[in-house]
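Of the protein chains in this complex, one is absent; all others appear in place.
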Amino acid sequence: MSAVYGPIRQIAAALAWILGIGLSAAIVALSRPDFGLAELVEAHLEESGVRHPVTAVLLNYRGYDTLLEIAVLLLAVLGILAFRPPGPASIPDAAPDSSPVLAALSRLIVPLIVLAAGYLLWAGAHRPGGAFQAGAVLAGGGVLLRLTGTIPSFESPNAWLRVSLVVGLGVFLAVAALPLFEGSRLLEYRTAEAAMVILVVESALTVSIAAILATAFIGAAPPRIRCMSPSRPAHSAEGERAGQS
Amino acid sequence: MTGISSAAPWIPLLILLPLMAGALSFLFGPRGHRSLLAATMTGIWFSLIRLILDFENAGLQHYPIGGWGAPLGIDLRADGLSLAMLGMTATVGSFISLYALGYFAGDENRGIRFWPLWWLLWGALNAVFLSADLFNLYVTLELLSLSAVGLVVLAGDRDSLAAGLRYLLAALAGSLAYLMGVALLYGAYGTLSLERMAGLFRPEPANTLAASLITVGLMLKTALFPLHFWLPPAHGSALAPVSALLSGLVIKASFYMLLRLWFEVFPSALTEVFTQGIGSLGAIAVFAGAWLAFHQEKLKMLIAWSTVTQVGYLFLTFPLAAASSTSAPAALSGGVYLAVSHAVAKAAVFLAAGAMLKVTDEDRIDRLEGVGRHLPISLFAFAMAGVSLMGLPPSGGFIAKWLLLNAALSSGQWWWAAVLVLGGLASAAYIFRVLRRCFLPPREYAAFHPVPLVMPLAALSLAGIALALGLAAAYPLRLLQTGAPLLLEASAPSTVAP
Partner (left out) sequence: MHVTVPTGTLGGGRKSGTVMIGGGLIYAMAGVVLFALGFYGFIVHAHLVRRLIAFNIMGSGVFLVLVGLPQRVAGTPPDRVSEALVLTGIVVAVSATAFGLALVRRLYDLTGETRLPNDPRPEP
């Protein structure tokens, strides 16, 4: 652990103890609510269009929070892309780590990942699952493909990638705004309509989340390969496949 | 509080339009960003004006998203305070957008990256001012902070990167403190709706701890002394339009939340210790900030420290409003009016400084002699906005300080009146330091790049609005006081701590 100034450490420790004890006392002494939201969630579950209550909360009752949340995700990747130095990469990109074992395994695993993601997306309607889980799994597949060099790094996202990044927020905004044209309120959907809308939105969200998380990983790497330490010099793709691991 | 349940699209449009613009501007890059700007700004202004008209006719507007309504769903709500903040955001945001068109004219790379971040920030601001749900406020705050940090690091150099990181860490710590407080309150009362919480809240120790956590988190985000350390580097090293946004608008969002929460949800927890304490921190910020501003070498750092000073004034609202029910309306109106005037004036000052810096390539104050010869409009804008920052008539800043002084004297707290008056003198010191330099005989500048006229004009317009807020204060103040729940509930006299 890093050494720190004595006073800072002592003040921080004192504050941490105060926080811990104070919060514990507060939790014990906290008043109990007279009613819970659980009954309300259950009562409106058929109207919400899905069978799993958490999905109903996430995508119907409190769908607006989820809308802002996908905006936060998009924002993170926009921020990451914002401060990359402009201009082309000066050294051709080389796969960070392309051992033959990893390459073979990824060929096996990535299709399974896609399958698993599809299942998670579909299952979200009636058991734990949904867009975020599916998107995260897909993004893991994307990272794997990057590690084996199948996906190259980029200096600026191309049109397809931009569309994938934005489609989640865009579709969600469009879907949210549609009821406004009919005189209803934002995101006002019930029962059968709600089920269909939720499926559409979740699919778009899955694509976007996967793209965002994978781009955050790929985009955060510097566009030039640097020599990180004397024992691991930068090497080209050909050198990689020559059998180093 | 009562109010009508609205089904008009104006409230959600105010949030949807900027978010959609952000997505589209990222999608299309540099193509069409002017048309997108024109279309979205028109849409936002149209929605805002329709919303104000609805408010004038029918009063407080509720908007239950999805038709569910609290406590199951999320409610949006527009009252006088929200509308004042929305108007401030739209005004300052519009002029900063126009300025940015000129500022990034020769700098396409940064320009492409600026617009999506700025649109999302605008959307986040509108979302904060319209939200009536505690957890939703957390998500909007995160949206706001991340977009602000993204804009800070847009400058691309190592100073702004370090400043942005510091800002990010402070913002994240603040958000978590806020969320912990919300978690406790949700555990206690089982609801996240502001209105329901207001009805259920009792000033027990556990709840007071939750309120304190929330307050510390929001204080960190508003950069009140001593949690201000992140602000001067971030606002000083960012690009000029970004600094204007940060000092003008982003800080006001967390201050708005403090007002909203303390005077609507937990006014029963207001104690004299707390209000006088937070007022004292504000007073320290006023004088320490002015002192440090005066001694800065770089123009933008001076302006950034000036923001620390003005934030100190904002927190005087608490002791002045909590003291008695007679002083509360004046104090709250004064505090909000100060927030709005400061937003306009500070943005004008940053935009003018940005123009001056872009033209002369000089960012040190003592090398700005005679810049008025080359940039009369920008310097004039700086001076006019400075009048509002100092609190001299006729300006919005004067009206705000006048209201606060009234509140101080009518509640017998003469010491805050002294802070207000002496603080004005201190602010005058650093403003005049800059102006004096600029009016000295000009010297030869090494560089002289002409800037698009829209830049100084945008600064001048904002400065003009800062003055207009002083001349035409009646309507905005009436808007604030109609149906603003703060003022209906704010008659809580100071209570003794349990």
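Just so it is clear, A and B label the chains in written order, and each chain counts residues from 1 on its own.
The working rule: contacts are C-beta pairs under 8 Å (C-beta built on N, C-alpha and C of every residue); 3 or more make two chains touch, one makes a residue touch a chain.
These figures come from a predicted structure and were not determined experimentally.
Taking the complete complex into account, B:Leu165 is the one of B:Ala7, B:Leu27, B:Ile52 or B:Leu165 that touches the chain left out.
Across B:Val153, B:Val434 or B:Ala463, the residue that sits in touch with the chain not pictured is B:Val153. The chain that is not drawn here is touched, among residues A:Ala76, A:Ile113 or A:Ala134, by A:Ala76.
Counting over the whole complex, chain B has residues 135, 138-139, 142, 146, 149-150, 153, 158, 161-162, 164-166, 168-169, 172-173, 176, 179-180, 183-184, 186-187, 190, 192, 202 touching the chain that is not drawn. Contact between chain A and the unshown chain involves residues 1-5, 8-9, 11-13, 15-17, 19-20, 23-24, 27-34, 36-38, 41, 53-54, 56-58, 62, 65-66, 69, 72-73, 75-77, 79-80, 83-84, 132, 213, 216, 219-222, 226.
Quick note on the criterion: only the chains that are shown with their structure count from here on.
We define each chain's centre as the mean of its Cα atoms; on that basis chain A and chain B are separated by 30 Å. Residue ranges on chain B touching chain A, taken from their complex, read 7, 9, 12-13, 16, 19-20, 22-24, 26-27, 29, 63-68, 71-74, 109, 113, 116-117, 120, 123-124, 127, 135-136, 139-140, 142-143, 146-147, 149-150, 153-154, 156, 161, 180, 184, 187-191, 202, 204-207, 209-210.
Taken in their complex, chain A has these residues touching chain B: 22-23, 25-27, 29-37, 40-41, 44, 60-65, 68-69, 71-72, 74-76, 78-79, 81-83, 85-86, 162-163, 165-166, 169-170, 173, 176-177, 180, 183-189.
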